[in-house]
Structures are given as C-alpha cells and as structure tokens.
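Only a single protein chain was left out; the remaining protein chains are all shown in position.
Letters are used for the chains, namely A, B and C, taken in the order the chains are written, and counting of residues starts over at 1 for each.
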Amino acid sequence: MSGYFRDIYTGGKSLLIGLGVTFKAIIKPVVTVQYPREKIDVTPNIRGHIELVRFDENDSRHNCLVCGMCAKNCPCGCLTVEGEKREGVKGKVLTVFDYDFTKCSLCGICVESCSRTALTFSSEYELAGFSRQEFHFDLIKRLEGK
Amino acid sequence: MQQIIDLIQTYSLLRMLIAFLVLIGIVFLNAIVMGYLERKIAARIQRRWGPMEIGVQGWLQMILDGVKMLAKQLIVPRDADRFLFRLAPLLCFTPVVMIFAALPFSKALYGINLHIGLIYIIAMASINVFAILIAGWSSNNKYSMFGAMRSVAQNIAYEIPILLSLLSVVLTTASFDLQKIVEAQSGWLWFAVYPNLFVAFVIYLIAGCAETNRAPFDLPEAESELTAGFHTEYSGFGFGLFAVAEYGNLFIMASIASIMFLGGWNGPFGLASGPLMGAFWFLSKVFVLMLVMIWVRWTYPRVRFDQLMNLAWKYLIPFSLVNLLITAFLVKMI
Amino acid sequence: MSLMKNTLDILKSGSFDVAESDYKKCGYHLEVKLTESQVRDFAQAMLDCGFYIDFVSAVHVTPCFQVVYQFAHFDEACRINAKAMANAQGEIPTICDIYHGANWHERETHDFYGVVFTGHADLRTLLLSEEDADLKPLLKHADKLVNVETITRKSGGDAEMKPVKKTKEEQTAAE
Partner (left out) sequence: MSTMTKFETTDKHRFLLNMGPQHPATHGVLRVILEMDGEYAMGIDPVLGYGHRMQEKMAESRTWPGFYPNTGRMDYVGAMPFNHGYVALIERMAGIEVPERAEYIRVITSEMNRIASHLLGIGAYVLDLGAFTPILYAFDDREDILDALEDITGSRLTYCYYRVGGVLKDIDDTFIKRTRAFIENFRKRIPMYNDLVTGNVIFIKRTEGVGIITADMARRYGATGPTLRGSGIAYDIRKSEPYSVYSHFDFDIPTGKNGDSLDRYYVRICELEQSLRIIEQALDKLPDGPVLAKPKRAKLQEGDCSFSVETARGVLTYYLVGDGSEVPYKLKIRVPSYSNLSLLEEMCTGMLIADLVSAMGSLDLVIPEIDR
C-alpha cells in the first residue's frame, strides 16, 4: 500500500519536473532562423561543388594541365576533361571541362588528386534547378563568367 | 431591419437555425484559434518559430489550412463502407455543436439552459466514441480499427472517473443545472479551493485529457504505432471535421472544468461579472486550461494501453469514489 | 591472452586446422581452415567457448565458394576467422540453428552468391527483391575469377604495398 502512494508521489513529481523543463524552454529565445530571409553565416570551408581556380587574381586563365587525374580518380565518373595540342603551347590546352553535379558525391578526391591545385570547392550551397541539365556545369564557362 | 427581427421572432425554427449557424461558427473559430495557439506554443516549447508565413506571426495559417482542406478531395478507400465512412466525421462534429448550445458563457449569454445541463452534456459527449468507432470500422484499415477499438475502451474507462468527480460537485450544489452550479460559486469560493473538490478537479483534468484523446493519452491516433489511428484514411474535410471536433471537445472539457470547479463566469475575488465580463472570465479560464493541456501534450511521451487502463481503474476510480464518499459525508455534516 | 590459448587448445583438440596469425597485419588472432563437414562442429565449439558471431560471408574463387566465418569474444580481444570451402555444388551446412544471427548473414550470402546453406529453413531473398533471386550480383566474371591461392595471404610475404606504376599521363603531368 505504501508503494502505491509512493508511486503516485514519485510519478507525479517526475511529471511536474518535466513540465518545468518545457516551461523554461518557452521563456528561452528561439533558436531557429527564418531561412530564406535570414541566413546563418556558413563557414567558408564548406565543400560545395568544384570550380576551376584562376591563375591569379586578375587573370581569367586557369591552372589545368589536362592530366586527367581528377576524372580518372573520380569514383562517380562525373568529370569529363578533354584537351588538345595547340601549336606554340607547351603541353595540352583544356577544351572541355564538364562536371556532372547530379552524380557527384562531393568527396573531394578530384581536388586532392590535382597536382596543380587547379580545382577548388565552391562555397555555394543553395543550388536548385528545374532540370537535370542545369547541373551539368561547364566549368570553363563558369570560370570565365566570374 | 425591424422586419427581419420580427421574422426571426415569429418563426422559432428560423431562430434555432440562426443560433445553430452561430454555434457552428463558434466551433470553427475555436478550432482555428486553438489550432494556431497549439502550433505556436508547441513551437515555443521546441524553441522554434512555428507558423510565420501567412499574416503577421502566421495568424492566417489555420484559415488557409482550412481552405486547403476544403479544396481537397475526400478519398474513400475502395473497400470502405461508403455511407458510414462519410457519416463518421459528421457524427463526430454534430454533438460538439449541440453541447456548445448548452454551455453558459455568462449569466445571460447561453444557447439554451437546461435543468439537467450536465447530464445532457455528458450524454452528448459520449457520442464522440461512437463516431470514432464508426470511422475506424468503416475505413477498412487495420490501423484505423486498432484506433477505434482503443478509443472505445479508453472512453468507457474514463467516463467513470469523470462522472464520479463531477458528481461530487453535484452533491455539493444539489443541482444538475450549470447556471445554478456557477451561481453557487459566486465570490471567490470556487469549488477548486475546497480540498475534496480540488482532488476531484485534478482527477477530472486527467480523465478529461484521456476522454478527449489528447496526449499523453492519444492512443486512438498514436502516430508512431498506428500511423494516424482512426483517421488514417480520412483526407480533405473529413479529416478537417475530426480536427475541428477534437478542439471542440477540448473546449468543452475545459469549460466543464471551469464551470464545475473554477466558478464559470464568476470573476476572481467577486469582481463584477456582467454578461460580457462574465464571458470574458469564463473564456479566460477555459483558455488557461486548454493551454495547460497543450503544454502537457508537448511534454510527455504516450502511455501504453494497459497502463492507461491501470491509471483509470487502479488510481482514478478508487480516488474519485473515496472522494465522492467524503464529499457526501461533508455535505451531510455541514 | 589466456582465452586465446584456451580456445587454441580446444580447437586443436577438436582436430581443427588452426593457426595463430598476425593481428597487426590481418586483423584477427586465429585463423581456422575448415572442411565442409567440420563447419557445424566448429560453430558449436565457438558457441561453447562463448564467442559471438561477427559475420558470415563468402568469396567467389575458382574451385568453389570460400565461405568465411568470423567470431569474436565479448571478454577479451580474440577474433577468429574461419574459412571453409563449399562443395562443388556450392553447398555448405548451415549454422543458423547454432548461431541464430547467422540466419540473415546466410540468407544474404545466398542472395549475393547463391551459396546453398543446407539445412537452412528459410532461404528466401533478404536484401534483393524476389525477382532478382537468380541475379547473384557478387559472382565474378570468368575473366576476373581467380584461384583461391591468389587471395591467400603469403606467409612471410612483404606487407608493403607495391606502388602502382605511373601512367603516361601522370608522367607528362609531372614534367
């Protein structure tokens, strides 16, 4: 019989403690943000999709040597890199650098395997589109467009 | 204008129709306000914003949801009992309106005053179980059926402590008339301040929570076990009516509590209670109780079915019985 | 280490082909080579010694499937890797009535390789869907299939990996 009343006492007490926790939360400030209007600062280290890197600040050329290591190492096969020999230029000249973001798993192996640091991660994270084609990026064009 | 008033006064049927429409409006308004408050308070408890998009602080959200529900198709499952499936939401909703008619919002503001108002309300509230059973059965869905069965057992078990705890008030006032019960509590001597009636009040609140299928006793719609329980198959306004009726039942539960234990339309410390002020005090008590219900809902996990029964039969019913005896003794003595 | 010694003794007395192996290199302490008929006795011995079942799987090699069992112990670090060759029809006795956890692993292995665990009550597909029951996705193509010798660790072999020869493109890139 004493156990019966003890159950009521301890049970009721634990329930009141629980109510206290949630009541404290009502008073505390809200932690979420109203996303499209308010944005949290996203770390610059975010690994978004990849981009070609500029040669330097005011030069729109890139570092790529068309070695093809990125495309070769990519586990998802989302990179297409092609180049051609041109007269007067040592090595190959990059003609095609297509990147299929729909297949990419953002592992970053391409960036690591690049011996010339011609690739980098973009910090863009709000990507949306209406068709798959919109995520087939031509990285050369994107570089020139910047 | 005068002609219209005359017309209304001449035809009592018309008068009833208008009263009925007003009551339906009140029930829907209650659902909108409560739905909004529930979402907002749940959000604050969980430290988020809740609805914010439509209107200032999202106050139009519920109206928009209502419009959305109206616009949706009412899908009837292939093997469902079509007639009963459509009947159930109406059967759930109608008693709510009928009970609202008998609630004394203030001394002068009520739909109808019955000498046996309490019995009428309790009887009408029981129809809710029937509606849920029909909804669950006619859906032809195993989850719905579980929900319906649970609901029936739960409601039958919890009606007893509700009645017993209300009976102690009836014994004290020697009346089933809600107006008289409220008048008996004029001044600050609300019934909840008497120790024996306070126990009855707490028992009523717990049992009422179960009776209205609110968490932590929301077993008929336990979403982690039964997906959505008895209204799994409902869509569109069938679902909407269930939601409206749920908030209506919550309102009824809270208003009975405030009438029987918290002095109804009496202001605290004998403050003036004209027709409008009375309604204000009444509504504020009801809303405080409903907010407590919401607060409880967003705090606790759900009980298991046998524990729910345990609570009713092992704790609430013995306590309310003993409490009733004590009250009867006290009434006889004093 | 007493547990490992004990187990070693028990297994040796049960006439199992057991050898200690280098944990640092291969990740298990004892290696057992089983014949098809020994599998159930071995599983029973493992259960009696208090080992839990880690996994059951198979490797597709040329004579037939090599079925791999791994066990470990809750109390001490002792991981046992057992290998048994299935017979020519790809059959091997089940251990799922001794180790109930082997049930799903055996069903999975049956899904992927088609190894038949004789005595298994319920070899329905587990991870693959029913219409893929004959797919057996992990069977090797004939040109990739190797002999069991190829995938066996050479005793005393060098642990170092052999570097891959650089391809022409890389060489040009390096220049």
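Here is the rule we go by: a residue touches a chain if its C-beta (ideal position, glycine included) is under 8 Å from a C-beta of that chain, and two chains touch if they have at least 3 such contacts.
The shown structure was predicted, so the numbers you read here are calculated from the model rather than taken from an experiment.
Put simply, the hidden chain is in touch with A, B, C once you look at the whole complex. Within the full complex, the residue among C:Ile10, C:Leu47 or C:Met85 touching the omitted chain is C:Leu47.
Residues of subunit C in contact with the chain left out of this view: 24-28, 47, 50-55, 57, 59-60, 68, 70, 72, 74-77, 79, 81, 98-101, 103-104, 112, 122, 124-130, 137-138, 146, 150-154, 157-164. Residues touching the missing chain, restricted to subunit B, are 42, 45-48, 142-143, 146, 215-216, 218, 222-227, 298-307 (touch as defined at the top). Mapped onto subunit A, the interface with the missing chain covers residues 10-12, 14-15, 17-18, 20-22, 25, 31, 43, 45-47, 73-76, 105-109, 112, 121.
The rule is short, and it goes like this: only the chains that are shown with their structure count from here on.
Per-chain CA centroids place subunit B at a distance of 63 Å from subunit C. Residues of subunit B that touch subunit A in their complex: 41, 43-49, 52, 295-296, 298-300, 315.
Contact residues of subunit A toward subunit B in the complex are 8, 15, 18-19, 21-23, 25-26, 28-32, 34.
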